[in-house]
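Missing here: one protein chain of the complex. Every other protein chain is in place.
As written, the chain order gives the labels A and B, with residue 1 at the start of each chain.
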Amino acid sequence: MTWEIVIGLEVHTQLLTQSKIFSGASTVFGGTPNAQACAVDIALPGVLPVLNRVAVERAVKFGLAVGAKINSPSIFARKNYFYPDLPKGYQISQYELPIVEGGCIKILTGRDNNEREKIVRLTRAHLEEDAGKSLHEDFHGMTGIDLNRAGTPLLEIVSEPDMRSSMEAVTFAKTLHSLVRWIGISDGNMEEGSFRCDANVSVRRLGDDKLGTRREIKNLNSFRFLQQAIDYESGLQISILENGGKIRQATVLFDADKRETHVMRSKEDAHDYRYFPDPDLLPLEISQDLINEIMKSMPELPMWRYYRFIARDVDKYKLLIEKQTDIYPLQQSSAYLKFGVEEIYALSKYDATMLTADKSTADYFEEVVEIVGSKNAKLCANWVIGEVAARLNQNNEYITISPVSAKQLAELILRICDGTISGKIAKDIFGAMWHGEHGSSADTIIEEKGLRQISNSDEIRRLVDVVLIDNPHQVSDFCKGKEKAFNFLVGQVMKVTKGKASPAKVNEILQEKLDRKKHG
Amino acid sequence: MLNSSLKQLSALLAAKKVSSVELTREFLRRVKVLNQEYNAFITINEEMSLDQARTADTMIASGVACPLTGIPIAHKDIFCTKGWLTTCGSKMLSSFISPYDAHVIERFNLAGTVNIGKTNMDEFAMGSSNETSFYGPVKNPWDITTVPGGSSGGSACAVAARMVPAATGTDTGGSIRQPAALCGVSGIKPTYGLVSRYGMIAFASSLDQGGPIAKSAADLALMLNVMVGFDARDSTSLLRDQEDYARDLEKPLEGLRIGLPKEYFAEGMSEDVSRAVDAAIVEYNKLGAKIVEVSLPNTKLSIPVYYVLAPAEASSNLSRFDGVRYGHRALEYADLNDMYQKSRTQGFGAEVKRRILIGTYVLSHGYYDAYYIKAQKLRRLIAQDFAEVFKQCEIIMGPTSPTVAFALGEKSSDPLQMYLSDTYTAAASLAGLPGMSIPAGFGNGNRPVGLHIIGNYFSEAQMLNVAHQYQQVMDWHTQMPDITKA
Partner (left out) sequence: MSLVLEDVKRVANLARIELSDEEARTTLDQLTGIFCLIEQMQAVNTSTIVPMSHAQDVVQRLRTDVVTEVDQHELFQSLAPQVEAGLYLVPKVIE
């Protein structure tokens, strides 16, 4: 029996603002408990909410980036339930008319995440306030409540059940995570809870039209947990069904240590949130002027950048862009869309995927290419992905904190291109720059350490002669047809030049001299 | 001095014939004596009042006084007042010292008035008789066996008994107008959105509106000048130019069209009330107003609609009282849920619980459309009725309350009868229109009758003019109950 796994995600992403969504308290993470919980946040009697402009603008920006409809008006509603981290006894959210409706996100799936494109539709995205935190350390058997986070602006992004594997779900989550960071609406900091996923998982027999009963896995705050939780949950559901059981709709929590999901202690009363329009807040209208203004501030989006990076000629790129209009109708008409390609990079899909994983990496790469020149774009990509990103990834850090600036890297790559240094020496220099003084230039290091490549033919001829005299056995082996001896001799020349000789030149001269010996 | 208008008191202060401290002491003395009988105040704080009076005297001395500087007024205990116990008439908040000032309180502080105390009220403003207060019922000074009306019963009683020249109140379905009527004083609920709700403990957010209670329309105008003002902290606060509500007081009423909704004069109104209202209409006719019959066909729906919408909003607004951050927490409980239940069950009185249950029910799954949405649709019909009527007249008049003050305990065990007290007042609240009540004579048992005046949106100045002109020819508003003790 073949099963199909069906996944939809609900992602809570914290919007980047100075103050809270309905109050003037700070949103800075990690303050003294309750120091950032003002009268409105702790819901003193008589206080009232007033909506934060930037939170609204960030939500609209997201909507525009995914080609969604921006509802005007949209309505704030109260979701009523009692919980100690919810001071008002209701959460201000959006229910019937969310600010963002529809839209979609294109993800790259398959091997290496670049085999094929897939569209994941979005149902909606709505503004809401975050709750506080319950601290379960023992306070004489009680729970402590910190309301600093209460009222932090959230955008809840809800997808359609369009994903068919944990891999796809993770790719979607990563793409979404990258997008919200890319357009600057969220810092996406998962450790601080700025990006949290709930996964709705169901399974059905392959070919069935009807969706199976779903169970919702709450609060997955890492991509790894998201994948593990879905894998466990879908496996569990399949085995239940295969054993003739039935799935009962439930909300479950993922235990990361045991890698299992558990049904949350079922509440005695079935949830009845009694949503109704919040009488303290009026209908939210978004003017076309505001939309235009936000459109103008929109950066080139990751998918477009990806297409530009892999484009091999301008016309094909334009064609590709035009084909997308059905998916992103709003963006087609907008000013920020780049229809012209000044420089063709012709990168591989893999490179383009890696470079567009976040905006700062793509920006960094393009800054390097601008100096080095687009005909060496592939070399630049290799360096950015291979050396820079790899070193940063070890610590999960973003390229913005790279100790080697794009300009420094570009100057280094230029020295490879003009033959001043070999690629191997360049890596050593890069290492020195990475750990060395900030701002040290490639040229300075090359000069100071005498690393300039020996490409003078006479000099190399002299050194090759010395090596040939010092290694008669290998020379004769080569003459007898043992090709491997050639590599040994190259290595010897590189050794005496401490790697500085141009490998191409050494190869050329050695070949010439040995050939002469062999046939002479 | 007890019967002096705000203008007269202001003049005395300005002429240094009396100081604010003296005035404050005098009214405080009266409050202390009379409150034992009337229970109009929940809190008085002599020291804090006198501090404000001293500040006011300094303001007057240095020539920076505003019209009401130095005048003692009382505030309904629904307004959060920094450093003052602010109970909202509930056990739930019986130890709540507010850490902040409501916008209304801030405005009065800036104007230099003296807070003489916090007045009693129905618990969380839910009631029409002031009998639901945790602090016990307020007595009507015209007849202490009767109720003062509610929910701003403490404020209305305090003004009627001349314990204070004027007071603040709030009105959700009639809570300023009905007690003003029953206590024989004047009260106005302005257009929804004119007085900030920030710091006014919420009952039903889309209906709640603060307003003053005073002896006359002229005094109400001066009070409104202070109370009305834009507040960025209340999203429903309306950004408008500041008005002088006293500007039109003296205008003649020549040519004014007064609409009498035939539904208001149908069954339900008691005969004594009817007689007084009719007499007032005759006076208006003499003043030059033209009387036209109009119709508000959905009047009878206003009580059902009100008793769906107000409890729905209240059930949610009162969820914050959970015994976690402030307010009553039960001493003993088994677990978190039990703590919630016991704290709320002990902290709220019967009427509040009843309305929370009604509100929770109408919002709950499966009933929302049939009750809440239905009521919101009818709310629009009710508002449209008024829009039609205001094409035929500028002012609507009728009774404020179907009866004069009823006996304490008479309706307290029958919530349905109590709810019908709001029959004439709820509709203007639902439409967000300004409404006021002024004394218009006496009915059975020599108890006051109130004349209800409803105007179009933002027509407060005109309404006050209409009331003031009546008060120039009639003296009902200057009559006071027979109080010998003080």
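Here is the rule we use: contacts are C-beta pairs under 8 Å (C-beta built on N, C-alpha and C of every residue); 3 or more make two chains touch, one makes a residue touch a chain.
Please read these numbers as outputs of a predicted model, since none were measured by experiment.
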May I ask which residue of B:219, B:248, B:263 or B:322 touches the chain that does not appear here?
B:322
Contact partner of the left-out chain, one of A:264, A:390 or A:466
A:264
Can you say which of B:266, B:282 or B:370 touches the chain missing from this structure?
B:370
List every residue of subunit B that touches the chain not included in the displayed model.
96-97, 99, 191-193, 206-207, 232, 235-236, 238-239, 298, 300-301, 303-305, 307-308, 315, 319, 322-327, 329, 333, 335-342, 344-345, 348, 353-354, 356-358, 360-361, 364, 367, 370-371, 373-381, 383, 415-416, 419, 430-432, 457
For subunit A, residues touching the missing partner are 17-19, 23-26, 32-39, 42, 44, 50-56, 73, 76, 82-84, 134-136, 139, 141-147, 253, 264-265, 268-269, 272, 274, 277, 279, 281-285
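Note that only the chains that are shown with their structure count from here on.
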Between subunit A and subunit B, what is the gap in Å from one C-alpha centre to the other?
58
For subunit A, which residues count as touching subunit B in their complex?
39, 42-51, 78, 80, 82, 84, 87-90, 143, 145, 268, 272, 274-276, 279-282
Looking at the complex, which residues from subunit B come into contact with subunit A?
79-80, 86, 88, 93, 96, 98-100, 102, 197-202, 204-206, 232-236, 312-313, 315-316, 318-322, 324-326, 336-337, 340, 360, 363-365, 368, 372
